[in-house]
Structure formats: structure tokens, C-alpha cells
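First the structure, then my questions, so here it is.
The other protein chains are all here in position, but one chain of the complex has been omitted.
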Amino acid sequence: MKISIKTILLVLLSLTMFSLKQDKPTKVIFFGDSITQAGINPGGYITKMKEMLEKQGIKDKYQLIGAGIGGNKVYDLFLRMEDDVLSQKPDVVVIYIGVNDVWHKASWGTGTDADKFGNFYTAIIKKLQSQGIKVICCTPAAIGERIDNSNQQDGDLNHYSNIIRSLSSKFDCPLIDLRKEFLAYNLKNNPTNKEAGILTTDRVHLNDTGNQFVADLMFKAVVK
Amino acid sequence: MKISIKTILLVLLSLTMFSLKQDKPTKVIFFGDSITQAGINPGGYITKMKEMLEKQGIKDKYQLIGAGIGGNKVYDLFLRMEDDVLSQKPDVVVIYIGVNDVWHKASWGTGTDADKFGNFYTAIIKKLQSQGIKVICCTPAAIGERIDNSNQQDGDLNHYSNIIRSLSSKFDCPLIDLRKEFLAYNLKNNPTNKEAGILTTDRVHLNDTGNQFVADLMFKAVVK
Amino acid sequence: MKISIKTILLVLLSLTMFSLKQDKPTKVIFFGDSITQAGINPGGYITKMKEMLEKQGIKDKYQLIGAGIGGNKVYDLFLRMEDDVLSQKPDVVVIYIGVNDVWHKASWGTGTDADKFGNFYTAIIKKLQSQGIKVICCTPAAIGERIDNSNQQDGDLNHYSNIIRSLSSKFDCPLIDLRKEFLAYNLKNNPTNKEAGILTTDRVHLNDTGNQFVADLMFKAVVK
Partner (left out) sequence: MKISIKTILLVLLSLTMFSLKQDKPTKVIFFGDSITQAGINPGGYITKMKEMLEKQGIKDKYQLIGAGIGGNKVYDLFLRMEDDVLSQKPDVVVIYIGVNDVWHKASWGTGTDADKFGNFYTAIIKKLQSQGIKVICCTPAAIGERIDNSNQQDGDLNHYSNIIRSLSSKFDCPLIDLRKEFLAYNLKNNPTNKEAGILTTDRVHLNDTGNQFVADLMFKAVVK
């Protein structure tokens, strides 16, 4: 068998491209609210994931980027998706939103209607997927850690989580079901039915245990 | 043994008083909101209880009075307790309140804070008991019949029900735990997780099955 | 003219009673929310009124008592009226309430419906007047000091103030129209349409100028 120069060049080119592709880390953007904004702080869930990557010797394979802004609801993500996500050409986007859509109903009168929550969430998934981006969905973890469904927003959090679960299934996006996981954890670790202090500092934002808990769940979903 | 006329008269008097007391029915006031206001309509839960009393041949032993006003919250009961309850000198008062205290948060911005709900509820129990009236408490049944804790107000209804359970225990009042009973019923009878139509017409107000369901539970608690 | 012993005794008695009455100061209770709770602090409006009394040499003629509790709405006043006001047998009660009844609609979903605001306010006036107590009403001053009616709660504050004005007229209670006075002051002194900093620190609670402004208005109404 004779191997032409052309063939050799093609093989070399392929190897080069493969190696280039290998060299380029998978870019993952965490797209969310204040919980994600705090995720890039020391001890934050994104910071912890970076440390986990380093420990496993694969820190060059993933670029983890936080794109969280305090007070954001689903429509805020939609509004800033172009500037804060698409412009960065990520490979993966983890959508972690919903707490403020529910919470702000009671605290400001400016939550998001359930049907419109679904509409905007759908629009975000569609737009990202149309750019070839892999979308991972998260349910909103908690507003209060009581284990008997007596936190004020439990009903709505469960309802909006159902919407996210349904969309993640419909659009074939992996789901990180934080709400389910948080409740399961609290059922084991919150025997006195406390409002906060188990995985959160203030019923919503993550304490150190909470950040590690989220980091572990995210890691499993994001890193292969 | 000689029996004096005086003794005879005393015995006769006692018998008369006993019989008079027997003749006087136990007066029961149902003190609540629109659900109770509708309770005196044909097919309403109070009307059904009257029919049950008649069927059992004890309709003369109980006087059932509806004192429900649409839109009432716990503090409305407190405000009109003197005029609508105490003035009637009831033997028993069934307090059935809480739906609007929770519901009106979202629909008007005028719900009742949880701590103040407890304060007014306590004040009502204390005042009624100080007049020798037996108090029976009810938890608020439902705002939505979904069985997976995804009705918007489930968290608050559970929280306010916990407050009522705690007060009923503290002040030694029998409890009709409608919230618990409604959920149990729906878990058996609402397999498709509908919002309404099982025990309610509109997520809150009772349909015929609901009125019978409440009547049965009330009957057990009120009638000996 | 002959003066009988009886006449002399009557005159003496009158003088004695007058002097006894003079010795007993007029007891004034300021019944309200956090604004009144802060009124007894150094620099607070009640403290300032005491200093004004002292400066005028009439500090023995008036006993000024603060009965303000943070977060109170009109129904909270009604609930604690017996313990905190009637038990002290005041001569005058200044009712200064309404800010939270409006404000908490947006911030907690637990404001007070306008019609019920009127009902509870009426019940308080009636009860106090039935004990021979003189009632003075105040309109709620401000939630935000913008002068173009663009503070979020302006509409409701105006509406609830109208209710108070109407009740003060109906029950013949002097009115301290703080809302009207605050707006007039701001129209002169807030040319850049600021939200706070003129009479309030935070749109609601009084700064030093605000405390003096309220003290002056109250003084005119309370002290003869």
C-alpha cells in the first residue's frame, strides 16, 4: 500500500485539530442569581468545583464561568443572555434560576407568573440550543429549610420546579434537581425542623455545607 | 323516715330544672369565612349536619348556627366576636378560619402575618373560654387540591395549620384537622393531581362531596 | 348681700377640686407604630414635646406617654388597646397609625384592606370615647417624600388619609393632618424631588427635622 503525501498531510491535520480541540477546555457558564453570583467567591460552589477539577488533575479541561446577578429572575436572564452568555460562546450553560421569581411575589409584589416563567425558560433553552450549546437545568433549591412543607414558598417552589422538570424532559436537558436533593438532605439532617442553618445561612443563600453540596451535584452533571 | 314538704318541693324543683335544662339544646356557632357563610345554604355543611341530626332523631338537642362572612380573616372574627357570638351565649364555638389570612397575601396584599394570626387566634380562644364556652378549632382545608404540595399557598397553609394545632393543644381545644383530612382524601381520590373538583369547586369553596366530608368530620367533633 | 355658710363651703370645695385637678396632669398616650416607638428616644417627637413643656414651665400639667410598637397596624392597636391604653386611664389618646397598613401590602403581602382599616379605626375611637377619653387622629405622613405623587404608596396613603379625615369629622375628633403638612413642607423644601432626607431618614422614619416638625404639630393639638 502506498501512502500519498496528501493522506499523510490529512492525518497530520486531523491529529493537530484533535489536539487543538483537546487543548481547548470545555467552557461552562453558570447562569443565575445571587446564589451563583456568590458561587465565585472563596468557598462558593463554583470555586469549589474549580478546586475539585484541580485535585483531579483536569483543571485544564474545563473553564467554569460564573454569570450570576443578585435579584435576577428568569426574564432577566433572557434579557442579558446575548451579552453575558452567547457572546462568550460557551459549550455548556447551567441555568440556575427561580428563587426570586417565587420569592419576590411576597417581598416586592414583583414575582413571575408561573406560565410566563415557563415561557421565558423555554425561550432561553431554545435560543441556547439553537447555538449548539448544551443546556443543563436546575430546580430552585429552597426558601426555607423546614422539612414539613411549611415554608411559605414551598408550594410555589414545588410548582415552578415541576415546570422546570417538564421543560428539561421536553428539551432533553440534563436536570440537577436541587430542590429534591435539598429536601432529602434536610429530612436526614434537620430533625428539629429549622428554617435555616443546614445548607443555607438565611433560608436561601448557601452556607459552606450548601456550597459543597451544590458543587458535588453540579460536578457530577458537568464533568464527565 | 319522714319526708318534709320542703324536701318534696326541692326534689320537684330539681326535676323541673333538669328537664328544662334537657329541653334547652346545645347551641353551637360556626364562626368563619365564606366557606361557613355558604354552609347554611341548601347542601351546605351546616345544613347537612342539621339533616344528620334530624335523621338520628336528635335535632332538638343541638342548635347549629352559622356565623360566616365572606372574606373574613382571624382579626375580623375578633372584631365581631362580641356582636355575632358572645351576645348569643353559645355553648360551643367552632372556629374555622385561615384561608383568607393566607390567600389574600397574593391576591390583595392584605393577608395576615403568621405571628399576628397566632395572637388574634389566641385572643379569641381566651375570650370564649373565659365565658365558659367550649372552643373547637379547625385547620384551613385547602387552596388548591394538588397532592404534591405544589399549590401556591401550601407552605403557608401548612405553617398556619401548625400554629392552630399548637394553640388547640395549648388551650385544650378539640381539633378538626381539615387540612390533614383533605390531603389524605385527595391522595386517594385525586390521582391526576387536579387543582379543583374533588372536594372543592374552585380550589377553596366546597362542592357537595366537600360539604358532606366537612359535615361528617364536624359532626363527630360536635355531637356526642 | 348675705353669704351663707353653704355658699362658702361650695366655693371652698370647688377650689379644692380645681386644685386637685390642677395637681393631676393631663395624661396623653401616643398610640402608634415604630415612628411613635422611636418618639420616646432622645430627639424623638415625644421627647421634644416634653422639653417644650419644660421650657414653657408647664411640664407638670401634662404626662406624655409613648405606646408605639414597630410594625403595628390598626388592628394591632385594637388588640392591645385594653392592656396598653385603657388600663392607664388616659385623658387623651393620639392615634398615629396607617403607614404599615399600606406599606406591608407590597413588602409582606400583609397590609390592611381599606374598608377594614376604617372598621378597626372606628372601633378604637368608639371604645376610647365610651370611656370619656379625648381622641386625636393623625393621618400617616409619608412613605417617600417625592413631591409629584410618584412615591409607590402615595395613592393608598391619600386614600387611607381620606378615611381618617372622614372618621375624625364623624366622631368629632381633632385631626393632625400630618400627610397634608408633610407634603406642604416638602413642596417648599424638597426642590429636587428626593425620596428621603427632608423630614425622614428612610422615606418613613423621622429625622431630627421631622421629629421637631411632628412635635410642633402635636403640641399645638395637645397642649392648650
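Some notes on this structure:
First chain written, first letter: the chains are A, B and C, and each begins at residue 1.
Rule of thumb we're sticking to: contacts are C-beta pairs under 8 Å (C-beta built on N, C-alpha and C of every residue); 3 or more make two chains touch, one makes a residue touch a chain.
In this text the structure is predicted, and so the values were computed from the model without any measurement.
Of the chains displayed, those contacted by the omitted chain across the entire assembly are A, B, C. Contact with the omitted chain, checked across B:88, B:107, B:131 or B:193, is made by B:107.
Contact with the undisplayed chain is limited, among A:26, A:63, A:119 or A:212, to A:119. The chain omitted from view is touched by exactly one of C:33, C:156 or C:177, namely C:156.
The chain not shown here is touched by just one of A:105, A:146, A:159 or A:205, and that residue is A:105. The missing chain, though absent from the display, is touched by one residue of C:106, C:164, C:206 or C:222; that residue is C:106.
Along chain A, the points of touch with the absent chain fall at residues 75-76, 78-79, 104-106, 108-113, 116, 119-120, 123.
Summarising the interface, chain B meets the missing chain with residues 105-109.
Chain C meets the missing chain through residues 105-106, 109, 144, 148-156, 158-159, 162.
Everything that follows uses one rule, which is that only the chains that are shown with their structure count from here on.
Inter-chain centre distance (chain A to chain B, centres taken as mean C-alpha positions): 47 Å. Counting partner chains per residue, chain A shows two or more touched chains at residues 105-106, 109.
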